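Left out: one protein chain. Kept in place: all the others.
Here is chain A:
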Amino acid sequence: MSPLTPSPDLRPYIDELERFADGQMTPEEQEAFELRLEQEDALAEAHATYEQLTADLRWAAGHNTLRQRLQSLDERMNERGDALARAQSLAKARQRRVALLSSLGAVVLVIAAAAAWYFTRPSPARPDRNWEAYYQPDPGPAVTTGLLHTRPLLSEALDQYQAGHYPAALHSLGRVSPTSVGADTLLYLRGLILLRQGQGNAAQLYLRRVGEQDSSSELARRARYHLGMAYWQARELTQARAELGTVAADSLNPYRASARQAIAAGVLQAE
């Protein structure tokens, strides 16, 4: 058996020994075998060797089983540890990503706020280039009871104009007779309404015709200012500058200050 000590050869007896040990013999066979064990030294020696072999085999099988169980458990625990480590690493990476995105978001927010402040802050170095910033509107004559009685259609048009209902005001103004109000007044009012409606080009047609008869009248002076603004609104800056320049130079014009401010701002030079 042992590589170190010689042991009897089991092969001649192994069938019997196995049947005896495994309880496969009949009671008679077993009795006879037990008798032989007492009488035959070689068989008794082989039996002892067989018992030692099976005892060693029991030990080897148990040892092997425990080793395999421990190794298998070890692998499972390693896998679980690896999975946990991976999950922790993923969670950390996610936290880092969230922190980074939050920081980026905060930076973007700060930049956006700074940009918003920069572009919206009032700056003397960057004058407003919009015509409306300089425009001084003319509300037109006040709608009095007398006017309401004498010129109801004109009163209605003025009322609508002053309320900001420009299309309705234009419609009402179309029903007013030039003979009862005066052609220049109608042209002037129509120009004003169109200008406020954002139709600078159309407004120019009417405002230009005001004062064709008398260019030094009060209405003609007013019309010149609004004509300048109509040019500006239509982005015809050269004409706007010329017209507003005239107004700024006219000491009798009620819009002289507004025109001067627009000229002085220099925004009509090259937009």
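One rule holds in what follows: contacts are C-beta pairs under 8 Å (C-beta built on N, C-alpha and C of every residue); 3 or more make two chains touch, one makes a residue touch a chain; residues count from 1.
Following the convention adopted for this analysis, contacts and distances are computed from a predicted model.
Candidate names were "Multiple sugar transport system permease protein", "RNA polymerase sigma factor, sigma-70 family", "(Fe-S)-binding protein" or "Tripartite-type tricarboxylate transporter, receptor component TctC", and the UniProt protein name of the unshown chain is "RNA polymerase sigma factor, sigma-70 family". Screening A:Leu10, A:Val181, A:Leu205 or A:Leu237 against the full complex identifies A:Leu10 as the residue touching the chain left out.
Within the complete assembly, A:Met77 is the residue of A:Met77, A:Ala133 or A:Ala249 that touches the hidden chain.
Considering the whole complex, the residue from A:Asp56, A:Glu79, A:Glu132 or A:Glu218 that touches the absent chain is A:Asp56. Although one chain is not drawn, its touching partners on chain A can still be listed: residues 1-4, 9-11, 14-15, 18, 22, 24, 53-54, 56-67, 69-71, 73-74, 77.
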